[in-house]
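Here the structure comes first, spelled out in structure tokens, and everything after it is commentary.
Complex shown without one protein chain; remaining protein chains in place.
Let's turn to chain A:
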């Protein structure tokens, strides 16, 4: 178990990278707390797996250093870093039995056989594979294969961290839920530092204490699920977290007033704008009220998704999504009003903090 520090890590797959665009991973400077459960969330190709492989040592970063508990491990191999990693694609050694598969990482490290027996049996119990321990690991379902893969990641007792690279992609939805809660429980028991890569926001938000959102090779926000939802620091986080995503519309700001089209919207505080950026006003569909008071809006479509209704509307020429409870009425001459405290102002895609709060943007 270790605190993992990434110091100015950058990575390019081509050795001749110069421009920022050549880097698959732009500068990452971040500390992973000892015993934390992190999710790395982002779309495919955003650099999540690259970052994970750099931590585990499968990749050498082009620039920067990695420290485990303050000790530089940048040049160390995967074995020396003592890290467990589970891959998206299940890896099973089909010449061995299921038991031997799970024992493999321990036996390679010369763990005494009695200890191997004990650890493997625990994992077999946890992953529900006890019934097939003596079977050769062949002709297994995708679920079973991935459970073996997961088990090999979890079987070692003294790892610095366990890394998961979209481990549940091939697993069916029900089993996904079960395995995820087992992982969560395991984390609470063992306090391993865990980093979990996924592109599924539900998975990230349920597994992790802290979610790290990545976009285009860089970390755009690190926060608890609630922070990501309520105060996205980048328009990408707004889009990516939540369903439907946050509404963004071009705006201009004058003090504590924002103008969208020909409408003026009062803000709770004056944002601390610096310089001339492209200004956008953002609001989550959950914080918009549809009623008889407020600003004019045109309702285009209503999607009923069970316990909620999603209203697709046009506001000042901009598309606007609104989430309503199932039994809320939609008046014929509908007007909208925004919850003042839920409005965010974004300059060049980054959130602008309020003047009074004194935080940096």
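Operating definition for what follows: contacts are C-beta pairs under 8 Å (C-beta built on N, C-alpha and C of every residue); 3 or more make two chains touch, one makes a residue touch a chain; residues count from 1.
To be clear about the criterion, contacts and distances are computed from a predicted model.
Asks: Would you mind picking the UniProt name of the chain not drawn here, from "ABC transporter permease subunit", "MaoC family dehydratase N-terminal domain-containing protein", "Isoquinoline 1-oxidoreductase subunit alpha" or "Aspartate carbamoyltransferase"?
Replies: UniProt lists the chain that is not shown as "ABC transporter permease subunit".
Asks: Based on the whole complex, identify which of A:109, A:278, A:292 or A:341 touches the chain you can't see.
Replies: Only one of A:109, A:278, A:292 or A:341 touches the chain omitted from view, namely A:109.
Asks: Looking at A:84, A:171 or A:265, which residue reaches the missing chain?
Replies: Checking the options A:84, A:171 or A:265, the one contacting the hidden chain is A:84.
Asks: Who touches the missing chain here, A:138, A:243 or A:314?
Replies: Among A:138, A:243 or A:314, only A:138 touches the chain that is not shown.
Asks: On chain A, where is the contact patch with the chain that was removed from view?
Replies: Residues 53, 56, 58, 77-79, 83-85, 87-89, 91, 93-96, 104-105, 108-109, 136, 138-139, 149, 152-153 of chain A touch the chain absent from view.
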